[in-house]
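The block that comes next holds chain A.
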Amino acid sequence: MIFRPNPSLGVPIYLQLMEQVKHAIETGALRPGDQLPGIRPLAEELVINPNTVAKAYRELEHDGVIELRHGAGAFVSGQAARSKKTADSVRTAQPIVAAAIQRLRERGLTDEEIRRLFEAELAGLTKAGGRGV
Partner candidate 1 sequence: MSESLAIETVDLRKRFDATDALRGLNLRVPQGSIFGFLGRNGAGKTTTIKILLGMARPTAGQARVLGLPADDATASVTIRTRTGFVDENKNLYDYMTVEEIIRFTAAFYPGWRHDLEKRYLRSFALPLHQKTNALSLGMRSKLSLLLALCRGVELLVLDEPTSGLDPAASEEVLQAIVTHVSTEQLTVFFSTHHLADVDQIADHIAIIDAGRTIVSGALDDLRGQYRRVQLVFNGEAPDITFHAPGVIRVRRQGRVLTALSNAGGDALIEEAMRFGPVSADVLPVTLKEIFLESVAVED
Partner candidate 2 sequence: MLWHKAWLETRGRFFAGLALSLIVGFGVIYDFRATERLLPLVRSMDPAALDTTGPIGGAIKEAIAAQQTFRGFVWWQWYRQNLTYLVVIFGALLGAGGLLAKSGGATLFTLSLPVSRHRLIGTRAAIGLAELLAIAVVPSLVLPLLAPSIGQSYSVIDVVVHGACMFIVGSVFFSLAALLSNDYADMWRPVLIACIVAAVLGMLEYIPAIAPFGIFHTMNGETYYRQAGLPWIGLLVSAGISAALLRTAAVNLAHRDF
């Protein structure tokens, strides 16, 4: 499993890990019942604080995305099966995003500008009082 949080982003590492796990489930790279790496080995491999990994796993369990089985480890929960539909929609959405990015690049925008545009747009949805799913 390839998790690559970027510590310098200003975004908490545990949030990045959570996003990366969710993304892996949505694209089908992680399936229900699959085991995630242990907290200590993952922390040692990524050279990050083990408390951070623990926090990410706790929050994922709270969100119902994974199950922490005492003594056995962390596993992708069966509820993730619900998002099989989401996995398909995410998979079909990817070419749309890829095409949009390609068009914006052709207009001369840098990747950084493109990222900001997307984030601003999403933040704009939050401002309007609703959080899109």
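Keep in mind how these were chosen: all candidates are chains of the complex that A comes from, given by their letters.
In the analysis below, a contact is a pair of C-beta atoms (placed from the backbone, for glycine too) under 8 Å apart; a residue touches a chain by one contact, two chains touch by 3 or more; residues count from 1.
Here the structure is a predicted model, which means the values were calculated and not measured.
S.K.: Which numbered candidate, 1 or 2, lies in contact with chain A within the complex?
M.R.: Contact with chain A is made by candidate 1.
S.K.: What does chain A use to touch candidate 1 in their complex?
M.R.: Those residues of chain A that touch candidate 1 are 7-14, 39-40, 43-44, 47-52, 55, 116, 119-120, 123, 127.
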